[in-house]
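A single protein chain has been removed from this complex, and every other one stays in its place.
After this line comes subunit A, so read on.
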Amino acid sequence: MSAPNTLTATEIARQIDAGTLSAEAVLRAHLDRIDQRDADVLAWSHLARDAALEKAKALDRGPRKGLLHGVPMGVKDIIDSYDQPTGYGSPIYKTHQPLADAATVALARDAGAILLGKTVTTEFANRFPGPTRNPHNPAHTPGGSSSGSAAAVADYQVTLATGTQTGGSVIRPAAFCGIVGYKPTYGHFPTAGMKANTEWLDTIGAYARSLDDIALFRAALMAIPYRPIEAPLSPPRIAVCYTHHKAELSPEGRAAVESAAAALAKAGAKVTEIDLPAPVSDMTAGQKTLSAFDGPRAHADEARRFQDLLSKSLREDKLAAGAKIDHTAWTAARRLGEHGRAAVDALFDDIDVILTAPAPGEAPVGLGFTGHATFNLLWTYLWMPCVTLPFTRGPNGLPVGIQLVGRQHEDARLLDLAAWVQGALR
């Protein structure tokens, strides 16, 4: 029998329902794993061992609470919790205790999830890194900014976790750590209680080790009825898109997309290669304009009262850069987003899903740089749902994934299509 910390949430829920597993046993298995591995991975900024154990016992005594009954969950430390400190990856908030749960935390708890702890984030979900290491090789970054969430799920220290993406902060770390990452359509997961980075872009996302778990977690986080994933019976129309940043892909990143595309074509999918329509062909600068403009506004309080406690990269790349952007440039970036969304939506008359890279390649060596968000920025800006699936390994033996991008608002369909893709690539 598998150790309970290696089970998926779907399996945990089934076994707890069947009475063959207790929430307490699930939780203890995760705590054992954390005891073995925490010093190497450093995924947690706060761990609520005792409270989580008490919660597991309480759940075992009571009736089934919901979809995630007894499932341990990690929450990126940029998202508030009323009973655990929330540090936003910044010394300013070292001892900060919010008054309330963020909406996603409250909804997950209502479905029976156990908040095991808060996971390491880069400073304010920006660039300045935390201590977390890639569980596959501690000399490499796990990616960021949702570093701890991706690493903890990949390392079997927790079953599910939430992250946030403003540029590439959900999908990239999932790919670097070899797990399933899901960035919903912008606005689908409620953002109350999340520390804002760039309001036009910030999207809460989900991590798991299976697509079924993503669907289960999504239903809980959105408070919608759960429908298990159903892969379509007929092969989908898949558009391979390297974006105009193709030259920035590493050989392993490019090979992964190419070999996935070939395998999917062989499985019957209609695979084409597309270029994005004109307004979207290069939106990277626009994404950066949006993100930078918000910097000195969103962080006005920290900049005013705690200037010395901000990292140099935040001060220079966000606050100083944002102060130089005028209203006209900012408005152009907001308009570009709308035009791009309309243009790309029309593509889906002829395709079902876009296949692209989730990151340039394997996780870079070192912890100082969490990797390029080049292959994520565009989709975040376009508010489209994205999912990354583990696929292969690169030259350093580290995970290399693929990314599937769906039509805005059609998240359930994207997950169904991803299941078809995953089946075809097995």
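The rule is short, and it goes like this: contacts are C-beta pairs under 8 Å (C-beta built on N, C-alpha and C of every residue); 3 or more make two chains touch, one makes a residue touch a chain; residues count from 1.
Methods note: contacts and distances are computed from a predicted model.
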The complex's invisible chain, by UniProt name, from "Ion-translocating oxidoreductase complex subunit B", "Thiosulfate-binding protein", "Amidase" or "ABC transporter permease": "Amidase"
Option touching the unshown chain, where A:25, A:180, A:257 or A:298 are the choices: A:298
Residue among A:62, A:131, A:187 or A:395 touching the omitted chain: A:187
Listed residues A:100, A:262 or A:285, member touching the removed chain: A:100
Touching the absent chain when the full complex is considered, from A:44, A:182 or A:200: A:200
Hidden partner chain, touching residue among A:54, A:110 or A:282: A:110
Subunit A, residues in touch with the chain not shown (by the definition above): 82, 93, 96, 99-103, 105-107, 109-110, 187, 190-193, 196, 199-200, 222-224, 294, 296-305, 323, 326-327, 331, 334-335, 338, 341-342, 409
